[in-house]
Every structure is written in C-alpha cells, then in structure tokens.
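I have placed the structure first, in the form of structure tokens, so that the comments after it can refer back to it.
What you see is the complex with one protein chain gone and the rest in place.
Letters A and B mark the chains in the order given here, with residues in each chain numbered from 1 onward.
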Amino acid sequence: MGKYILKRILIAIPVLIGITVIDYAIMCMAGSPLAMLQGPRVSEAAIEAKEIALGLDQPVWVQYFLWLKQLLHGNLGYSIKSFQSVSSLIGRHIGPTLLLMGVSLLVSLFLAVPAGIYSAIHQYSKGDYAVVTVSFLGSSVPGFFLSLLLIDLFTVRLGWLPSGGMTTLGTAGGAADVARHMVMPVMVLSFSMAGSNIRYIRSAVLEILHQDYLRTAKAKGIGRFKVIYKHALRNALIPIITVIGMEIPVLFGGAVIVEQIFSWPGLGLMTMSAISSRDYPVIMGVCLLSAVVVLIGNLVTDILYAFADPTIQLD
Amino acid sequence: MQDTQNIPLIEIRNLKKYYPVKGGILPHTVGWVRAVDDVSFSMMRGETLGLVGESGCGKSTIGRLLVGLEEPTEGRIFYQGRDLSTLRKNPKEMRRIRTRLQMIFQDPYSSLNPRKQIYEILAQPMLYHEISRRDTIHRDLRRLLDMVGLPETVLGKYPHEFSGGQRQRIGIARALSLHPEFIVCDEPVSALDVSIQAQILNLLKELQAELKLTLLFIGHGLGAVSYVSQRIAVMYLGGIVEYGDAQELFAHPAHPYTKALLDAVPIPDPAEKNRPRQLLQGEIGSSAAPPDGCRFHPRCPWARPQCKNTRPPLQKVCSDPAKQSAFSHDTACPYGQEGSLSEWENIS
Partner (left out) sequence: MKKDTLSEKKKHKPARHPADESYLRLVFRRFVHHRLAAVSLIVLGVIVSAALLAPIIAPYDPQDIAGPFAQPPSGSFWLGTDQIGRDMLSRLLYATRISLLVGVMATAISTAIGVLLGLIAGYFGGAADMIIMRFTDMVMSFPYILLVLVAAAIFRPGLVSIILILGFVDWPGIARLVRGNVLGLRETNFVKGSLVAGMPLRHILFSEILPNTVAPILVYATSVLALSILDEAALSFLGQGVQPPTASLGNMLNGAQSLTVLTTQPWLWLPPGLIIICIVIAINFIGDALRDALDPNGGK
C-alpha cells in the first residue's frame, strides 16, 4: 500500500513539472504582455525599465526558470493590470469559489448516488428510464442556458431569488443571504454534474450486481435488500470516489461560466475579467492552480481507491 | 542446391531468451525469467521435430524466436547456414526470408482478424510480397484453398462464420500462402475438438510430405506430437532434457521427465490399468528462479545429491554402441540408463 502511494506520487511529479512548462508555454504564445503597456502615454524608456523589472529581456527559458523560482517561493507574480500579487488575488477570490464548488459537489452526489443506485437496481423499469432520460437532459443542457432560464423564472417572474452577487448590497449579508444567492448557481452546477454522475454510478452498480459473488449471496437465500445494502453498496464506494475525482476539473470549468453569469465573486469571475483584459500573470496563476488541484485530486482519488479496493494493482 | 542438402535448414545454437522482471518503486529490472535457457538443435529439410513440455517450459518462446516475433537475448539462429541476426541490417532480404518462416497458431479463434473477409486475410500478404498479382490472385487462392480442403466460397465470408477446424485450415492456408519452407506449428490442435484434431494432424502430415515442408511441431502432450514428428525434443524449464528419434524415445525414454510424461498418457486398456507408473510430484518450477543443478531434481524420483550442483549436459544415450549411429538419442539425465550411469560417474 505504501509502495503504491509512493509510486503514484512519483508519477505525479513529472506531470506537475510538465504542467508548469505547458502553462508557461501557452502564455508565451500570447506574446509579450508588454504590448499592453504600449500607448501614447508611455515613453520608450519607461517601457524598457518595465521590461527589465519584469525580466522580459531574458531568453524564454531563463524567464521560465525565473518564473519557476518565484513559484517555489509562493510568488505567482503580479497582476499586470492592478499590480497586486496574484497569490493575494487568488486568496481573496478562492473562498467563494470553494464554497460554491463544495456545495454543488455535495448536492450533485446527493442527487446522483440514490438516483444511480435506484436506477441500477430497477434496471429497465419505468423509473430507470425516467432517471436515465433526466440524466441525459442534465448533461445536454448548456449551463449558461439553464442559468438564463432560472433567472427568468426565479428572479424576473417570481422575484424569489437575487440574480447575482454573493450578498445583497447595503446589507450585512449573513449566512441566509449568501445561501439565497447560492441557490441558482448551485442548481446549475449540480444539475449538469449529476447527469453524467447518475449514469456512471448506474453502470458501476450494474456491473457490481452482475458479479458472481452477489449471485452466490442471492443463491444462499440472503434477501434482496440485504444483498444490495450489505454487499453491493460497499463496492459502490469505488465509483463514487471516481465520480468525485472526475468532477474536480468539471467544477473548475463550470465555475467560470456560472460565476460570470451570476456575478459570483470567485476565481471564475476574476479569471474572466483577467482574460478579457489579457492579464496573463493572473490567467497563468489560475490555470496553474487549477491544474495542480486537479492533479492532487486525481492523486487522492487513486489513493482512496487503493483503500477501498485492496485488489487494485499497479498499472 | 547440393549445399542446402547438407547444411541444416534451421539451426539454433545456445539460444537464450530472458525476460526482465520489473519491480520496485522506480521500475528497474529485479530479475530475469529464463524462458529459453541455452537451447541448441538443428533441423534438416523435410524433417518434423516435435517439441513437448508443460506449459511455461519455453517451447512456444522458441517458436516465436524462430519466426522473428521475438529477439533472442543470446545465441544464434541460422537459416540455411545464414545467421538471421546479421541479416537484420538488410531489411529487404530479411523480409524475403521472413516469408519463408511461417507460423500456425494455437487458437484458431484469435488468429484471424474478425473484421476481415477470408479473401483479405489470405490475399493481402500474397499481393504485398508479390507472390501473386491482381489478375492471378483468384487462381492462386483457389489452389491454396484446395490444398487445405476448403471450398472457394469461404473467400467472401468472415472468420466467425466458421468452426474451429475450418478456421485452423484457414490458418494453415495463410501460413502456406507465402510458400514457406519452414512452419512453426504452435499447438495447432490443442484448442480443437478431439474429433477434429486427427483431421488437422493428417492434413499437416500430408502437406508436409507433399510440399517437403520442415515443421517444428509444438505440443504439450506426447500423443499428437509423436503422430506427426520424426524426432522429438522434450523441454523442461527452458532447457531440452531429452532429444531423439520418436520411436526410440518412446521405447526407451532415458530421462525421468520423459518417462513421467509417457506414463501420464492414458492407455485405453484395462489390462494396463495397474502398470507401474511414474507420476510427477509437485509443480513445475519457476523459470524466474530455476533450481540449481539439474532443473528437474526437486521433482525427480531418481534425484541424487550431486544433481543439485551441476546442470547435466545433453549427451548420447549409448546403451548399444551399434545403435548409436542408427538413432540419435540424447538425454540430460546421466541416470536414465544403467549403461550411461556408470559412465557419467566415471567422468565426474
């Protein structure tokens, strides 16, 4: 077990280095962020001074190592636009995003796990068809379109929910207020995630139900309920772990769109504004952060896997 | 031509194939599986050599090495006296020679591409190697199918439409299509129904005689192997333990392992029910950690203390010096025959 975990970590290291290289390479393709400083109000000398201050006069690979060195010191660079440090920008925005992502993940699991298991146990029943059809709808409706529908319904027509932000302006906020603002973004994120999760859990449970040891348990005369809840569910833990692992990158992506629509003051909103103002250090920082989080997520999934399934082999 | 009559068609010398065993956190080689460990033999044109042994003894690996599916770790393979390893520098010549060395596979269900019609399976290699042309391919295929006893109508069908026996005929046709001189038959009948096995064995025997083929017939039971082979090599854990003319080997097995294999063959005669039989104890050893000395000694009923120390080489069984010239018969056990027993003790 310890060997397996160590091996997984060792595999992750080159991937991590590769991620930083890709991240840097993508940003280099963007050209020099200096271009944005050019304008009638900036003199040639000022550009040059800025250039040297940013290390932009060095060759590309030197710049990469300069950047990597900074990175290891916890410095993700400074926003070209606001001159604030990227890490402090991320630090300020990550809270709302984590809140949104965490709640959405929980809600989607809360929907998908019972629905997937129900669907698998009652395979080919009317309920199964209904669940599967809804799950397809979940993964087919674009998140932004669903957001528009929800805003139209809950904000415009019914006037129940605020259309954006995290707290009502001019009030002290408070948990209830935040929760009210969160309802729609969470609905959108968890609905689209639940779609694929339901089908994944359904097929995983179906596979478990068709295994020989369950047939044996049934043949021994153990009741259906007991078979499913005692034998099958413990093994269904593995697909649930997988689902969580798979959803981390989806959550990051979904958060960008949902935060933009609902003006949720998180990383996604910050990234979108960085993208539209070509603020490369910020974009780069967010990309790197999310890639590392995804990588760690996969690593943790693999390790949890090993705990849930002792028969797992090194590939 | 006279030349090729005297030199063996196929000769292997000190052939070794070791597979690395990977392990550790940073994968590195922690050991070797000695699938084939120092094997030498030669085959004259038109000869059939049977290679028998338990699964895992390395007999199939020898077959794959001979047709170039694997590279030997050490040792040489000669085809008509030419070292195959030196030919690799000449891809064109290599390709030509490869077509001369063909293979028939064990499982006729997996040896034919399920997505291809029989026409494509057979015609593509022939056209690629320019053994046939577009305008002659149908005639050539018809002749080929006729040889293996299949009607022309099979060409438009897919592998799944055939029975195991028919598929193996197609497999044989594919091997023959490139006009080979040497064919490795890797347990060609062991996946087939018993009733079909005899038909395929007869077909192979007929084709061998008709086309003057040289066959290496690999099998795990002595029955089928002895039916088609003039000579037999018995393998145990990567090495040949006994080698000789089929009849002589059957009549006077000189190695305890061969004896045990022969005793394991059921005889459908109630009178023979209580014959004294030498049945093997224990499991075949691991080729990753083969026993020291004679590989067979942990299971050997005749094992003596010195068997644990030296690996006995193949040597002539010379129970009767007059016979020696008539039959070739080698064994790796010095105690198999009383005659040779004392001799070996004298030497060591």
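Here is the rule we go by: a contact is a pair of C-beta atoms (placed from the backbone, for glycine too) under 8 Å apart; a residue touches a chain by one contact, two chains touch by 3 or more.
Given the structure is predicted, the values throughout are model-derived calculations rather than measurements.
S.K.: For the unseen chain, which displayed partners does it touch in the full complex?
M.R.: Across the whole assembly, the hidden chain touches A, B.
S.K.: For the chain left out of this view, which of A:Gly95, A:Pro114, A:Gly174 or A:Gly253 touches it?
M.R.: Residue touching the absent chain, from the options given: A:Gly253.
S.K.: One chain is left out of this view; which of A:Leu206, A:Leu295 or A:Ala308 touches it in the full complex?
M.R.: Touching the chain that is not displayed is residue A:Leu295.
S.K.: Just to verify: which one of B:Phe41, B:Phe105, B:Tyr257 or B:Tyr335 makes contact with the chain not shown?
M.R.: B:Phe105
S.K.: Given the contact definition stated above, which residue among B:Val30, B:Leu69 or B:Val265 touches the chain not shown here?
M.R.: B:Leu69
S.K.: Under the stated touch rule, tell me which residues of chain A contact the chain that is not displayed.
M.R.: Those residues of chain A that touch the unshown chain are 11, 14-15, 18-19, 22-23, 26-27, 29-30, 133, 136-137, 139-145, 148-149, 151-152, 156, 163, 249-250, 252-254, 256-257, 260-261, 271-272, 275-276, 278, 283, 286-287, 290-292, 294-295, 298.
S.K.: Which positions on chain B touch the chain that was left off?
M.R.: Counting over the whole complex, chain B touches the hidden chain at residues 64, 67-69, 95, 98-99, 101-103, 105-107, 109-116, 124-125, 128-129, 158-161, 171, 174, 178.
Note that in this section only the chains that are shown with their structure count from here on.
S.K.: With chain centres taken as the means of their Cα atoms, state the distance from chain A to chain B in Å.
M.R.: Chain centroid spacing, chain A to chain B, equals 57 Å.
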